[in-house]
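Note that one protein chain is taken out, while the other chains of the complex remain in position.
Each chain gets a letter, A, B, C, D, E and F, in the order it is written, and its residues are counted from 1.
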Amino acid sequence: MHSVSAAPALLVAVAFSLPLIYLKVRSVKFFHGVSLVTTVSVFLLTLHVQHYIISRETPIVYRMGGWPPPLGIVYEVDALSALLATYTALVIVFIVAYSYWYLGEDPGTPYYYSLLLGAEAGLLGIYYTGDVFNLFVMLEVLGITCYGLVAYYRSSREAVEASFKYAFFGAIAGLLYFVAAVTTYASFGNLTMGFVAAHTRPLLRHSYQYFYQFIDVFTWGNITGAVAVIVALSLWTFTFKAGVFPNHFWLPDAHPAAPTPISAVLSGLVVNAGAYASIRFLYTIFGVYDPLSQFYHLSPYFSVVLSFIGAASAVFAPIMMLIQRDVKRLIAYSTIMHLGLVFTGFSLGTALGVKASLYHILTHAAGKALLFMSAGVAVEASKTRRITDLKAVGRLNPLVGASVAISCFSLVGLPPLGGFFSKFALYQAFIEAGRFELTAVLLISSGLALLGYFKIIQPILFGFPPSDLNTSKLRELSLWTSLLPLLLLLIVLNPITVEVLLNEAAESAVLAGKYISQAVESYISYIREVQLSPGG
Amino acid sequence: MRKYLVLASIVLTTAVVAYVTTYLGALGPLGLDTRYLAKLFLANTYNPAHRELTAMSPEAVTSIVWDFRGIDTLYETVVFYMAIIAALAIYRGVSYSNVRRGSGLSLIVKVVTKLLIPINIAVAVSIAAHGHLTPGGGFQAGAALAVVSVLLAVVYSAHSFVELGVNLSRAVALRSAGLLAIALVVFTPIVISALTGTQAYLMQNYVKVDSAFSFPAHVQSQLISGTLIWFNLAEFLAVSFGFFIIFMLLSLREEVVREWVGKEDEH
Amino acid sequence: MRKYVPVALLVLTAYIVFSGSVSPYDVVLGSLVAAGVSLITSKYVVRDASKAVSLRRFLHLVKYAFYYLTIAEFRAHRMVIGIILSKAMVVNPAIVRVPYRARNEYTIVACANSITNTPGTVVVDIDQEKSQYYVHWIYATGLDRETAYREILEEFEKRLAKVFE
Amino acid sequence: MIDEIARYVGLALLVAGSVINLIGAVGLSRFKNFYLRLHAATVSTIGGTFYPLLGLVIVSLATPELGELRFFMGGSLLVAAFILLLLAPAGSHALARATHRAKISRPEPVIVDYLAEDRGD
Amino acid sequence: MSTSFLENFLITLTLYNILATAGISLYGIVTRPSVTKKIISLTILGDTFNVLAIFIGFRVFSVPPVLLDLDGSVEKLTTFATSAVDPLPQALVLTAIVIGLAVNLFLIFLALQMYRLYGTLDSRRIRELRG
Amino acid sequence: MDFSLVLLALFSAVGLTFTYLAVVEKDLVKAVIFSAIQSTAYVAILYLLRAPDIVLVYLPVAVGLYPAALLFLIGKTEKVEEE
Partner (left out) sequence: MSVVELVLAFVVLPILSTSYILYLLVAYRGPTISDRVLAADVFFYSVSLLFGVASILIRSPIMSACTIVLVLWAYALDIYVAKYLERGEMGD
């Protein structure tokens, strides 16, 4: 199962070689080609992993360097992480195609792609890793590449300032997560997610007695006190990465300042890493929503805290959307709103809630990437980001017009599109959990957001077509190949196609039994082969 | 007012963390004993009797860094690499050739630094090449060699890099060569296993219970610990030229830099 | 060719002494490093290849090092420690001109370092055109050039000239 | 026997050196201006650090219990001591020169400052 | 093996000192206006956490995690395993230091670029200028 | 009684003091020097915690490279922090 480990490593190896090639090859097209080939092959690798997981129905444990879990690092991939990783790899392929249109002959292209491939490696690593500390390293890989990409327009005041703010608070967030990881090791005595999860579930002992006699040696400190520190610090970091309410301050500056394809990556994909890591920590590792876990009694508090931060960002962000003058900034605020909805979804603690959250992550990623990319066409054509000065590109190129309209409708949640189904799933989950105040939040935020999105649709579709526009650039093939598939994806993302995947993913998040047993089994089978009493 | 609010919240947080760590014992008993996993690492770091469980290096930290938890270090190198790429992206388009000659510090400092550099290189290589035997390793050696790049920029001037023939593109090339060497060692097991149809893992060093692939641990009775020495040497190359790049960029005079910043149109 | 030898020897010695072993691995690697480093840096480090390798000069250096590390340092330390521990701390500081005769930059630097390394005298600046150091002297017994030269530099320069000049 | 004597010689160097280090520290805090402190600093670095390091080299080489590693320790400390002897004076000189040029500390009390005269200020 | 009162006191004192250092540097990060000062405080904060991480792997009367005898006998390995400090936090901190170095160096580059564009490094002035 | 514990407490107190000084100091160069001294105290702590590998990494980074890069920054930008 080398696809798991090779996908991020391949990206990194290509990123390593790009500056070296740049010394000899000065043709910018070459770098576009290499990046496209790399991302497509990485997508195929992740697809292979996805296929394998769905057919086997158990998580894969890939032992890095062949070492069994607590000694070495494992990549543990279950349906949840495989789904997100595959989806990320898919969207990045289109973003690379769009970058070809967007960057053109920009001489900074090798650096740009080096950083972009690094960011993809970071995302895939975050989804695949089964080790608490490795997650820190991958978060930092993702972080540093994103800071660099935000500062790509180095002569723009706001880009550099936004990048500094993002990087500075990102560094603090990284340090706090480092403390959380170290505390995990200090109290649990190991860093493997599956092992830590096993320790938090004493009730599993009756059913898996055989496992527990092997892993009991890996405990050390008082885990109750430690978990408070770990969860507080790591949740701070993850909400920072996801850009939800108390830690959203960097997002409206950083996302618009980046080049448009990077805005799509940041808003559509990078924020998901925070949501994913929160789900992984709260559900799988510490099991605050798992009745078998010793922290189950904390679930009401977590429910309140998470739904509060989610609801606060879902209500606050669309209000901010209404007063924005900058189109990319408006879209960035809508990201905060959608991530807020995702957080409310998994704050419920039910399988339906997690499923709705994941569904919303998928539809939001496609919709947001498409909206940024198509609105970016208008921004490029009009040479300004002021909404009122945007030119009616939609009337010259029907694809762009359709993309803007459809992505906005999907993000609002209009019926035949993916966004409708994900919001409906969220609605169902809230009703099922009896949280009617959250349904009110959902409806209010959608209503407010509709007004906000209409501010974008209006000038791009219904403005007067300007005469001085260079239309040939609007008809390039790479624009079509990047926008059209995402457009189709938004239409295809309906319950019929993704129900199975989402169910599997949600189930694997909520029921951590298989995740734990795979990790522990991997240690036991190895140690038994060596015929050695551990520590001898 | 805001200052006192911040102060109060920080004091409160620190107090809570202090309480949790000492009275609740969240960090485990401090200073008494080590964890079981630590003993497992220590007992197996150099254990020729169990080849499936050992890294064959008496240096436990290096064996964890490059073998047991090698993937962490690989991506740590990526972070360092990406930081420099991001810095180079900020400085893209700058040419290092029109740096004018500076006067530097006094003769005494210059001559002493000139004598120091060869000794320092010897020490750094020794730290890198004994990384698997004594404390040290690739990054440590690269950081020890960084003193050369700093002193060149400070004691002589930014122009000294040009005189020495270390221009930006050469530094980038050498650093990428080191990084690609790391990537080569990382991918070798997988490639060989794919060619021969046997089982092997990414970043594998020695035989495992389900894989027969192994790098040599000894050359002529000299312990080289399989991949560790190659990783250390390659990392040494990559890191030391990484620092060269950083200080070459930092030592550029502001007039030179301002020539190209702000010329391109804003987006 | 001869100019490569001293740097290579310096690097090899540093490598072997620092590693503290003479196993084949260290000797081979050390020699490689020595060869590489001397190829790169010799043209900056060694100015005059004819003086580079000489046993006689090396023996003079050892003799000088012995004299310096025992007698000169002991005298200087005794003086400054006396001042520090005395109650009144009587000092007579001055920045004096000390002319030097050496032409080789290694001699100049070795003399300056010898002066600075003995407590009581610190080279504050060096003027290569006028061939003089400016030395901060904690207990100046005379301010003119000749006294300063005799008291501070003469002994060092006489011995170091045999090594480097 | 030789080992024993060498060890005590090294130990004597160490103890004497640490006392000199303390004296240098006292001097550093008692002297009134930067240029005088430079001399106390030299006492600390050479008498208080270089000689004890040599003593440590002797002690470690004369301790056969350390096995082969005594050469490693002795060698690395010897190189460190040598580099200290090379670098410490250059460091103090650079600092003194910079301080004099930047005029951040006047060398008062001083009977004569020829450097300031020659530089014309 | 248990620790005496004095040893316990000293260990706790060290831990509290480290935590207080973290608190002070956090205070510096939040309240100091100069960007340079913020970066200095950030480096200190990172250092503090690194020391804390090493500290949890410490044990009294121990040796570094480097095996000195290479004959590989079981007794020597057992003695080593029961007398050396924990190597894993050291490996983690090694990673964290390099990552911190990378991020801080990049922050310094960004601050330099920010000065070129804004002409100041005072965060209050920058906020005003950005509007 | 392990001798290193006393020194650990001493050096951690030194680190605390110099962190405070570095944070409140207005002159940025002085703040950098104070932070270098604090780093050296931490180097000593790490050495006493038996982490020679970390010392070899941390020392160049915190005592050498951070002050170098920060002084480069200060040299090109502002020297004093205004209150």
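Rule of thumb we're sticking to: a residue touches a chain if its C-beta (ideal position, glycine included) is under 8 Å from a C-beta of that chain, and two chains touch if they have at least 3 such contacts.
Treat the numbers as computed from the prediction; the structure is a model and nothing was measured.
Q: Missing chain touches which shown chains?
A: Computed over the complete complex, the missing chain touches B, D, E, F.
Q: One chain isn't shown here. Among B:N120, B:T188, B:S211 or B:S225, which residue touches it?
A: B:N120
Q: Touching the absent chain: which residues on chain B qualify?
A: On the side of chain B, residues 102-103, 105, 109, 113, 116, 120, 123, 127, 134-136, 144, 147, 150-151, 153-155, 157-158, 250-254 touch the unshown chain.
Q: By the contact criterion defined above, which parts of chain D meet the unshown chain? Give residue numbers in ascending order.
A: Touching the missing chain: residues 7, 11, 14-15, 17-19, 21-22, 24-26, 28-29, 34, 37-38, 41, 44-45, 48-49, 52-53, 56, 59-60, 63, 66, 69-70, 72-73, 76-77, 79-80, 83-84, 87-88, 90-92, 94-95, 97-99, 101-102, 104-105.
Q: Using the document's contact rule, name the residues of chain E that touch the chain not shown here.
A: 63-64, 66, 68
In this section, only the chains that are shown with their structure count from here on.
Q: Could you run down the chains that neighbour chain A and chain C together?
A: B
Q: With centres defined as the mean of C-alpha atoms, identify the chain lying farthest from chain D.
A: Between chain D and every other chain, the largest centroid distance is to A.
Q: Based on C-beta pairs in contact, work out which chain pair has the most and send it over.
A: Greatest number of C-beta pairs in contact occurs for A-B.
Q: From the C-alpha centres, identify the chain that is farthest from chain E.
A: C
Q: Where the centres are mean C-alpha positions, what is the separation of chain B from chain F, in Å?
A: Chain centroid spacing, chain B to chain F, equals 21 Å.
Q: Averaging only over C-alpha atoms, locate the centres of chain D and chain E and give their separation in whole Å.
A: 30
Q: Multi-chain contacts only, two chains or more: what residues does chain D have there?
A: Residues 69, 72, 79, 86, 89-90, 93, 97 of chain D each touch two or more of the other chains.
Q: Among all residues of chain B, which ones touch two or more of the remaining chains?
A: 17, 21, 27-28, 31, 35, 37, 39, 41, 43, 59, 61, 68-69, 72, 76, 79, 82-83, 86, 90, 106, 108, 112, 115, 119, 123, 134-135, 139, 246, 250, 254, 261-262 - these are the residues of chain B that touch more than one other chain.
Q: Which residues, counting only chain B, touch chain C once they are in their complex?
A: 106-108, 111-112, 114-115, 117-119, 121-123, 125-126, 129-130, 164, 219-220, 222
Q: Residues of chain C touching chain D in their complex?
A: So the residues of chain C in touch with chain D come to 14, 16-21, 73, 77, 80-81, 83-85, 89, 91-97, 112-113, 115-125, 127, 134, 136, 138, 140, 143.
Q: Within their complex, state which residues of chain E touch chain B.
A: 1-3, 7-8, 11-12, 15-16, 19-20, 22-23, 26-27, 30-31, 55-60, 64-68, 70, 72, 74, 77-78, 80-82, 84-88, 90-92, 94-95, 98-99, 101-103, 105-106, 108-110, 112-113, 116-117
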